[in-house]
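With one protein chain held back, the other chains of the complex are shown just where they sit.
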């Protein structure tokens, strides 16, 4: 009765800030199959590890993705430090945690704005981006750059937060939290938001685990995986519970991200309260010894895996990055079939895609 | 849609948050990484900045005392500034303004002039 | 975590992966490395927060695909196929060399040695 037709989606699409191409096979308005095509952002930066030395690579891996740049640098540095047996000063661990959590807030707010834009809620989009600028100001004042902050180096961090800045950050965070509470009500109870998210794109717990989903994608489906509980950096000194929702639809993923923003604000408060004085980095001598290392941490989109093989010289043999969005793509392809064509932008944005991470 | 009314009214009653950029400029933070400058009189052409630069945008020629820098390849990480032994490199807080033509910065010790072009 | 991976014969790869799958492990990633004139593929699985690695040494031909056991292995195997030129047998969805690279990109750019040439204009299915 109905014909199948193929609709190309992207790479230049009004809703998507990033180029992704999907071939959607539709029957009337219903998506039957979806095939992705990537590669519009593929640079091949993993091979730069053979051209630039291991200290210079920190600045390259930070530019894998501008949104989670700080955590890419942190994970790379932790991998090299583990290989070389370097103990990072405790203050540096705290500072890394603070910047990572600031990045998580800014990333989630950015996602919330784009998500609101995808279903036409312009007011919410503008409001979240207004709040987000406060976080960008904090990043700029503490590191010197707005987006790619370049604070991590092998052996510690480069910049410090003094007590005046800490006070100012706490004040700004109070303001952010107050404004976010208003928005929180909207995201949780608004008719428009619920209409577009509740029951859309359901991913069950078993599917999420089987497809290797990570981050809010898995947490929204009830998979209790948050690498921060393994206690890297300063998370071992801080008190928090991973946030898990059971429903597995787009709404549950919204809730996870919204609650994670408040959790991050709380973590920064705790970290600024407990941060000890001391050195912020240790000098690094020599080259990494030959060996292989895998380092993981929890980014705003999920688990990032760095694989590093060193051969004893200053150039690394192999650097490989498994980014969280790459792991979430199979889950996206799982939830797309069966949805309405009109919901496709919302479903793509519900995994919080970061295409430049995926393709590197 | 009425949930948003609270923020709508509070936004109406407050003064605009927009930074009226070209008319009033915000004071840059004093650790801003804006653009790189070299005080060529102090420079000893050791080549440290060239070695540590992750983007390989600095070229130092010790023989002819020439320091070349491509601002359109620089990632503004500030590593060269930290490693400079004479502290003649400096990151200015103001960003480099846009142009309609790419240029290199070519500094020579003997005539102290900054040439655009090439 | 410093990697200590266990070497597996290519013939036993699927049964080993099946064991991990039935043991409730989730698939994390595959990593391909250049050896002298061979390749090493590391398979990483996780249960909870613990990782386990196995690896195979291959010359790049007829590597059995694990995408029928873990369907999410499909993306990473397509990527390895393209960037290293390794042939996988029984890939669930084969992008035919247009997953990451464009028509005019270099062929198998991350490999030291060249195994297969990409057929031009492969289908995206």
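Per-chain numbering from 1; labels A, B and C assigned in written order.
As a working rule, contacts are C-beta pairs under 8 Å (C-beta built on N, C-alpha and C of every residue); 3 or more make two chains touch, one makes a residue touch a chain.
One rule holds in what follows: contacts and distances are computed from a predicted model.
J.: Match the chain absent from this complex view to the correct UniProt protein name in "Protocatechuate 4,5-dioxygenase beta subunit", "Spore germination protein KB", "NIF system FeS cluster assembly, NifU, N-terminal" or "NADH dehydrogenase (Quinone)".
T.: When "Protocatechuate 4,5-dioxygenase beta subunit", "Spore germination protein KB", "NIF system FeS cluster assembly, NifU, N-terminal" or "NADH dehydrogenase (Quinone)" are compared with UniProt, the left-out chain turns out to be "NADH dehydrogenase (Quinone)".
J.: List the neighbours, among the chains on screen, of the chain that has been left out.
T.: A, B, C
J.: Considering the entire assembly, which residues of chain B contact the chain that has been omitted?
T.: Interface residues of chain B facing the absent chain: 17-22, 25-26, 35, 54-55, 70-76, 95-102.
J.: Spell out, residue by residue, where the missing chain touches chain A.
T.: Residues of chain A in contact with the hidden chain: 11-15, 17-19, 39-45, 47-48, 51, 59-60, 63-67, 69, 110, 113, 125-126, 129-130, 133, 136, 146-148, 354, 356.
J.: Which chain C residues would touch the chain omitted from the figure, given the whole complex?
T.: Contacting residues on chain C, toward the hidden partner: 101-106, 109.
We adopt the following convention: only the chains that are shown with their structure count from here on.
J.: Distance between chain A and chain C based on Cα centroids, please, to the nearest Å.
T.: Taking the average C-alpha coordinate of chain A and of chain C, the gap between them is 25 Å.
J.: Counting only Cα atoms for the centres, state how far chain A is from chain B in Å.
T.: 28
J.: Taking the mean of the CA coordinates per chain, how far is chain B from chain C in Å?
T.: 43
J.: By the touch rule stated above, which residues of chain A touch at least two different other chains?
T.: Residues of chain A touching two or more partner chains: there are none.
J.: State the interface residues of chain A toward chain B in the complex, per the touch definition above.
T.: Contacts found on chain A: 52, 55-60, 63, 123-124, 127, 130, 133, 140-141, 143-145, 148, 150, 158-159, 182-183, 185-186, 189-192.
J.: Would you tell me which residues of chain A are touching chain C in their complex?
T.: Interface residues on chain A, with respect to chain C: 23, 35, 37-39, 42, 44, 46-47, 82-83, 209-212, 225, 227, 229-230, 291-296, 303, 305, 307, 309, 317-318, 320, 322, 326-327, 329-330, 359.
J.: Chain A touches which residues of chain B in the complex?
T.: Residues 1, 3-4, 6-8, 17, 29, 31-33, 52-55, 75-79, 82, 91.
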